[in-house]
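Please read through the structure below; I'll follow up with questions.
A single protein chain has been omitted from the complex, and every remaining protein chain is retained in its original position.
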Amino acid sequence: MNKRVITLGEIMMRLSTPGHERFVSSNQYNIVYGGAEANVAISLANWGISTAHVTAFPNNDIGKAALQYLRYAGLDTQYVYFEEGRMGLYFVENGAMQRSSKIIYDRFDSVFANFDGDKIDWKAVFKGADWFHWTGITPAISASAAKICTEAVNAASELGVKISGDINYRRNLWQYGKQPLDIMPDLIAKTNVVIAGLTDFENCMDIHEQDYEAACKKAQEKCPSIEYISTTHRNSISASHNGLSGVLWNGHELLESKSYDMTHIVDRVGGGDAYMAGLIYGLLEGEDQAALEYAVAASVLKHSIPGDANFVTVDEVSQLVKGENVGKLLR
Amino acid sequence: MNKRVITLGEIMMRLSTPGHERFVSSNQYNIVYGGAEANVAISLANWGISTAHVTAFPNNDIGKAALQYLRYAGLDTQYVYFEEGRMGLYFVENGAMQRSSKIIYDRFDSVFANFDGDKIDWKAVFKGADWFHWTGITPAISASAAKICTEAVNAASELGVKISGDINYRRNLWQYGKQPLDIMPDLIAKTNVVIAGLTDFENCMDIHEQDYEAACKKAQEKCPSIEYISTTHRNSISASHNGLSGVLWNGHELLESKSYDMTHIVDRVGGGDAYMAGLIYGLLEGEDQAALEYAVAASVLKHSIPGDANFVTVDEVSQLVKGENVGKLLR
Amino acid sequence: MNKRVITLGEIMMRLSTPGHERFVSSNQYNIVYGGAEANVAISLANWGISTAHVTAFPNNDIGKAALQYLRYAGLDTQYVYFEEGRMGLYFVENGAMQRSSKIIYDRFDSVFANFDGDKIDWKAVFKGADWFHWTGITPAISASAAKICTEAVNAASELGVKISGDINYRRNLWQYGKQPLDIMPDLIAKTNVVIAGLTDFENCMDIHEQDYEAACKKAQEKCPSIEYISTTHRNSISASHNGLSGVLWNGHELLESKSYDMTHIVDRVGGGDAYMAGLIYGLLEGEDQAALEYAVAASVLKHSIPGDANFVTVDEVSQLVKGENVGKLLR
Amino acid sequence: MNKRVITLGEIMMRLSTPGHERFVSSNQYNIVYGGAEANVAISLANWGISTAHVTAFPNNDIGKAALQYLRYAGLDTQYVYFEEGRMGLYFVENGAMQRSSKIIYDRFDSVFANFDGDKIDWKAVFKGADWFHWTGITPAISASAAKICTEAVNAASELGVKISGDINYRRNLWQYGKQPLDIMPDLIAKTNVVIAGLTDFENCMDIHEQDYEAACKKAQEKCPSIEYISTTHRNSISASHNGLSGVLWNGHELLESKSYDMTHIVDRVGGGDAYMAGLIYGLLEGEDQAALEYAVAASVLKHSIPGDANFVTVDEVSQLVKGENVGKLLR
Amino acid sequence: MNKRVITLGEIMMRLSTPGHERFVSSNQYNIVYGGAEANVAISLANWGISTAHVTAFPNNDIGKAALQYLRYAGLDTQYVYFEEGRMGLYFVENGAMQRSSKIIYDRFDSVFANFDGDKIDWKAVFKGADWFHWTGITPAISASAAKICTEAVNAASELGVKISGDINYRRNLWQYGKQPLDIMPDLIAKTNVVIAGLTDFENCMDIHEQDYEAACKKAQEKCPSIEYISTTHRNSISASHNGLSGVLWNGHELLESKSYDMTHIVDRVGGGDAYMAGLIYGLLEGEDQAALEYAVAASVLKHSIPGDANFVTVDEVSQLVKGENVGKLLR
Partner (left out) sequence: MNKRVITLGEIMMRLSTPGHERFVSSNQYNIVYGGAEANVAISLANWGISTAHVTAFPNNDIGKAALQYLRYAGLDTQYVYFEEGRMGLYFVENGAMQRSSKIIYDRFDSVFANFDGDKIDWKAVFKGADWFHWTGITPAISASAAKICTEAVNAASELGVKISGDINYRRNLWQYGKQPLDIMPDLIAKTNVVIAGLTDFENCMDIHEQDYEAACKKAQEKCPSIEYISTTHRNSISASHNGLSGVLWNGHELLESKSYDMTHIVDRVGGGDAYMAGLIYGLLEGEDQAALEYAVAASVLKHSIPGDANFVTVDEVSQLVKGENVGKLLR
């Protein structure tokens, strides 16, 4: 698809114990790099969309390694800024059966958190862009990150670039003095496609509803520029076995996707980002229900792949939507 | 069992990504060597049958490594010929959940495809042999491979050696100018035990039936030397979860096996070859239904083992047939 | 919990093939160290209990490595004795689906089997101890091991230390001339908490009952010092999928635990020891039903962790008992 | 440096046994991708030069993986063409002491060998380019590869792009009917910077001299557009220990570099390409002797790095030239 | 030896690329834990000395893993404090030949840097202690770390515990507002055994001498409690090949050690700490020259072992001092 998408956000080094080793027992980590927004960008790049990610990396070999990872994953990296500082990290322990998976973050005071972004010329960044994607993690990191995110949303909005935002409320962040309601409402007000669950509505939009459709309607009333609201439903039977489906509010009705049984999960981290990417791809491509189905199928496939990034093709996602070549041996 | 089986066919180097890594993300391959016919031979050798495999390897360290693998797996390698050329390869990516497993072949112009086989003294090869096994892959590779296969089948037939053939029709092969129907019918006509599904009947025997028993009867009419026809039924719920059973036409009735639920597949490549080997073993050993049950149980166990080769014992297969020691912890 | 537990028994080097590799195909072993009693001790140490293990190691680098493992796992190692001799070994092959897991022991004539224990001052060992745990493996190893176990049980009994024993009858041991009934009854008679199944009752207590409650009552009649008898019920659907529950006879009634479906087993070795540890912890802590539930939940979590040792926290076990945070992604 | 370099040539998958494992003993390969010209491009890209590589990859996941590798290594991949076919391979066994390292090629009939290159618009490719680099491997592969190489050299020559060529005569190639002297002289005649040893002069330029300087003079007489000729001198004390130096004929004199003692070689494959890249970088940057010293130092560092690609910085090379920070621990 | 040593300092997670992989090329890290002072403690514990390390770890699974590492290495961990915060990290890339090894630190704002130490009862810590060891890294980390170090030195001094200090001046630290000369002189004044090179004398003691013996004399004049001053001489021929020797000023003369040729360095990180530990051990044990020789030999052996910790025995060090069993195959 001949489109261009811009994403913004922190990328961290992900250090995962091999197999199902616990943190306390492992003497080895596998390394990839991930972040909610970059994961979205990588999915889209894999699907043939021109995608640039805006971020800051430390000005050392760790930063270079991260840059090489982004290039390997297909991103346009011209808007990666190198600064003094440290790269944020997260440690991943893969659960099994009843034992939960765990993530330990070590991201405070990172190069991205301290990045003031004054070098970024947003008009240049958005030149030729069709879509901008942000998440609620960025404004939660630091005052400067919130400022950068706001500048980006404002610029995209002014330039008529379609905007998606994954609210992604995380209680453990937001430690720099601001509360979500200080910042998120303004960002959401300029956003066209929103991923939000009921907790997100509550904490970031001050919408207190038990019913998802009601919450969507209220959100749209508050923020008329919102065109779509979506979320996934995950049924966690165990760390190895989840059900997954999605819903999409398109201003008129709440569409529901097929529901998938994910019986042998390999790695669920990045599953939500794969959904977001699928939704962007699907909405860029065409029809609402098809977009929703594409999003869920993309997310399902992500759960079969180690790491944050969803290295699947458009064909693989589309075939899963159609129920073709599912779980076969393809020669 | 004091029997001797001869197999013929190409052996390739198998390069598999570790765990569930995708081709695009892996920087390491695990190496084994496999081929439909050699996989059968290895199973039989593991079960105590004297087994020699006829093939050609490149005259270099790759060929030597492959030879060492065959010896390690228990085969008599006196009929492995070393020639100038390249070894065929296949790359394996192990799927999970809804994501399919994938094989990429790189086998064209291999040392086996170019091997003329003039050195092979088939009378010597079949001396003392009780059984010869070939598959439809060999005549599909090249004109010379088809010639070798024909010579082998003719010699075995003349010498009264029992012959099995796994039709194994593959659309991607057959690129050297001949069509299956040019060659396969003559080979099948001299074969006593045939593995074929409906697609195989269609493409290689010109038999167009919807019903398996009807197809078997027609095949036996066309080729009176056929004594048994068999196939497996695989129910692919996902890449991680399949059902498996088998049927065996013995000229009188269509026997059906127990059906197995394979809920945590480790590696399904070679599952059909394990079945074929089980059927040969079972028919050499005794009674029809027992042979069928042994074949299916052998195939089920293969799905729990990494690699193409089915390193299980007769005891392990027999116990699964009887439902003993299934999924326990044996001390 | 401010308690002290003493355990006694052989620790072996465990050599496991990686993933689901078979013994005959693997060229690598992963190393940990385990033994029924030390596995219990490690669980308890992880849960904050002061735990010392009494054993003998070879006076070489293998013994030192084992010692370092025990320290890493949190045990007080002051009662580890270094002697000339060899460390016992066991080789573990992890099954999948219908294929069973296998253990091959190489433990005869080990440094522990030959250890006379004359150096052990049991009064010193039990100073400040609340509990002593032994298993039926120790008296089955050698005459000297049986002697040491008897001395320990006698000393603990005299000093008023609570005693638990996991009967754990193993037909393959008991090769030094004595039969279980020669030795076990005296040990059991001084034990307060017994893990035994019907086979254990038969072979080690000469109690022949079909009904578990009846067996418990008879055992208590024979041995009035027994306060609790317990066992697990394992439903082996496959090597990858088991059901698990437990029962606890408390002298009055046979309590039954919740039953768990373990659908993606990572490693079941040590599952019984995790149960035993859970029971000790639970009984030290409080109420009978809660102790039983804690034991089963601890054992379930063990099945998700590679190796013998159950590296889980009290919180993780307690949450599973309550059904909280089960199979989630915890950030 | 604000320059742009274009390179052309086949890239193969490199499969290396780990450590010092022999081909016959290894059951694992490490994967990277390399080729004489791409190795040069990767060095240059690491040094901040805009570098595009022209090649053809198979239209499958293997080709995609190779593409991702090139992007990771920093190349502009817009001129990578995807076609039906197979990727060429080479297998690497790392020697030690007196035991030589070995490469087994499996590159015949590759997608690049069969690529006709008609899609390539060389004017577009060379737009903005300062330098074009080719090697004698490309015309040795196939008639079509020779054609593409000739088209590229002609176009670059016409457009005034500086041209370097590494003659790199390989007896095992040149199997498609042409001899080096049929093709190479025309290519060399338009080349400005030539890497050639005495054997190369003999086989590809019909210059038969024992003295290097004499050969250089004769070559320049024959081909007046040649400005520089260079080669390395390698003293192979063992597979682990080599000496290395270089000479550069600049039309006036034969400059000699410092000589390095490489006492603990990690991987020597790609050492010549690192030298070539260093020479291009040095000549783009400045003075002749400095360029030569930079080239040798770059090559030396390559020998300390696993894989074909020379992941070192300009600073690291420059410091080695100056003898600063050599073999230290940098914090 | 029946002695007790206390050490104080930060411990970081060390993440090392495998083999000679560069940071930019590796997708795996090996994990150990290290710190200048803890490395000393681990050496001493391996040599049979009772050793407790005082530090702070994050109150999460990373901290627990680090704790388990210390226990495995033989330390008394009762003075490890668990606090909210992050563990400091350092990334290690192992050089080869002319290519330097590299360390990237990510230690700012760590749990240790923020630890106020008010919980530490230094009198209790030093009860029964014979020796206290600190390094100049601790006062360089943060104001609170400097405070803790000062408290420890003061307490040890008052209690008559022998004190050693490795000055270890690092320009990159000291970022919290204080200069070395603000703090170090007071610490050194109470120290009995000092490791310092000429740069350390300059920056931390304001002693500007070119001659080592002269500097030692001046230091002793300034700080009469100093009994010994020592340093190592390292001759870095390459990253793989160093020479090593040591000198020890004992107040009377400058003793020189044997000089060692380290021709195949495996890992030089921790080499200085191994020397420090050797010196403490040697001075606790006996005679000055013997202590110096033990220190250098211990450091040499460290260079043959992966990781920071020097897992060698007293026998191994002593034999190297005597030139026995050097580089043999011991059965």
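A, B, C, D and E are the chain letters, set down in written order, and residue numbers restart from 1 in every chain.
FYI, a residue touches a chain if its C-beta (ideal position, glycine included) is under 8 Å from a C-beta of that chain, and two chains touch if they have at least 3 such contacts.
Predicted model only: the values in this text are computed from it and were never measured.
**Q** Based on the whole assembly, the unshown chain contacts which displayed chains?
**A** B, C, D, E
**Q** Have a look at D:53, D:264, D:302 or D:328 and name the one touching the chain we're not showing.
**A** D:264
**Q** Tell me which residue among B:74, B:117 or B:139 touches the hidden chain in the full complex.
**A** Of all options in B:74, B:117 or B:139, contact with the hidden chain holds for B:74.
**Q** From the list D:170, D:222 or D:258, which touches the chain that is not on show?
**A** D:170
**Q** So which bits of chain E touch the chain we can't see?
**A** Against the left-out chain, chain E lists 19, 260, 262-266, 300-301, 303-307, 309, 311-312, 316, 320, 325-331.
**Q** Which residue numbers on chain B touch the omitted chain?
**A** Touch with the absent chain occurs at residues 68-69, 71-74.
**Q** Considering the whole complex, not just the chains shown, which residues of chain C touch the missing one?
**A** Answer for chain C: residues 15, 22-32, 60-62, 64-65, 68, 86-87, 89, 91, 93, 102, 104, 106, 108-109 touch the chain left out.
The working rule: only the chains that are shown with their structure count from here on.
**Q** Averaging each chain's C-alpha atoms to get its centre, pick out the one most distant from chain D.
**A** C
**Q** With chain centres taken as the means of their Cα atoms, state the distance from chain B to chain D in Å.
**A** It comes to 44 Å between the two C-alpha centres.
**Q** So the centre of each chain is just the mean of its C-alpha atoms; given that, what is the distance between chain C and chain E in Å?
**A** Distance between chain centres, rounded to whole Å: 41 Å.
**Q** Could you list which residues of chain A touch at least two other chains?
**A** Those would be 19, 22, 24-25, 68, 102, 264.
**Q** Could you draw the chains as nodes, link the ones that touch, and say if you get a line, ring, star, complete or other?
**A** Looks like something else, not a line, ring, star or complete graph.
**Q** Please list, in label order, each pair of chains that touches.
**A** Here the touching pairs of chains are A-B, A-C, A-D, A-E, B-C, B-D, C-E, D-E.
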